[in-house]
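Just below is one structure, and these are the notes that go with it.
Left out: one protein chain. Kept in place: all the others.
And then chain A:
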Amino acid sequence: MTAGFVELDRVRLQYREGDEFALDQTSMTIKEGEFVAVVGPSGCGKSSLMKLVTGLMPPTEGTVIVNGQEVTDPISIVGMAFQASTLLPWRTTLQNVMLPLEIVQPHRSRLRRHRTEYEDKARALLAEVGLSGCEDKHPWELSGGMQQRANLCRALIHEPRLLMLDEPFGALDAFTREELWDTLQALWMEHRFTVILVTHDLREAAYLADTIYVMSKRPGRILEVRKNDIPRPRDQDTSFTQPFVDLVHELRDHIRTVRAT
């Protein structure tokens, strides 16, 4: 058996005893550095998957292995970002991005003495997503797209090896969203962390992912694993090419059958 970086083995998840399973017989093998998208109808347990992999919730049955170790508690090699940016309004953008450093070891104990070094790192990361000059602004002074960029930086500042994204661009307008796809792709190609992106936007999945998992309605199961070999870097023009359009159609058909059953 080739061990993946993230490995789910016949995982079932039940929130309370007697409840319907949120996830059922879910197995996944994700290689280190792979960009994975999970798509499915709403309520299919995509968010439960987030909680399982990050160790916020233990599986009812089966095992979750990340980086060779079974996940039982929260693991700090992971960064997370949600649809709501949840930036803290009393902190500046820079302070928001640096929040994880105040929590995760070994940065936590190094932060006081190496503050400028860490600040430079945060500034560099902000520059990478196009937020130079916004360091000292408060989140409410930023647009929704800028907030999500800062949110990505916060998720990445402690150099996690696994990035978990739960519909991070769901609340943005179409243009901003597509800009952020490019931002995320550039970040990923530069740093090569592993990504699990939960989304209901099929174009987003096709644009960003190496592998796309299609999930069923509740109880969530994985119905289809689709490799996506469209060459990178993908750009707006790619999304009008035939392979891309075909892939989106194929995914669309899957979702349609899932919803119909």
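By our rule, contacts are C-beta pairs under 8 Å (C-beta built on N, C-alpha and C of every residue); 3 or more make two chains touch, one makes a residue touch a chain; residues count from 1.
Heads up, the rule we're going with is that contacts and distances are computed from a predicted model.
S.K.: Since a chain is absent, check the UniProt entry for it and pick the matching name: "Heme exporter protein B", "Cytochrome bc1 complex cytochrome c subunit", "NitT/TauT family transport system permease protein" or "Hydroxymethylpyrimidine ABC transporter, transmembrane component".
M.R.: Answer from the UniProt record of the missing subunit chain: "Hydroxymethylpyrimidine ABC transporter, transmembrane component".
S.K.: Looking at A:55, A:130 or A:170, which makes contact with the chain not pictured?
M.R.: The missing chain is touched by A:55.
S.K.: Per the definition of touch given earlier, which of A:87, A:153 or A:222 contacts the omitted chain?
M.R.: Residue touching the absent chain, from the options given: A:87.
S.K.: Touching the absent chain: which residues on chain A qualify?
M.R.: Counting only chain A, the missing chain is touched by 51, 54-56, 74-76, 78, 80-82, 84-90, 99-100, 102-105, 138-140, 144, 147, 154-155, 158, 164, 171.
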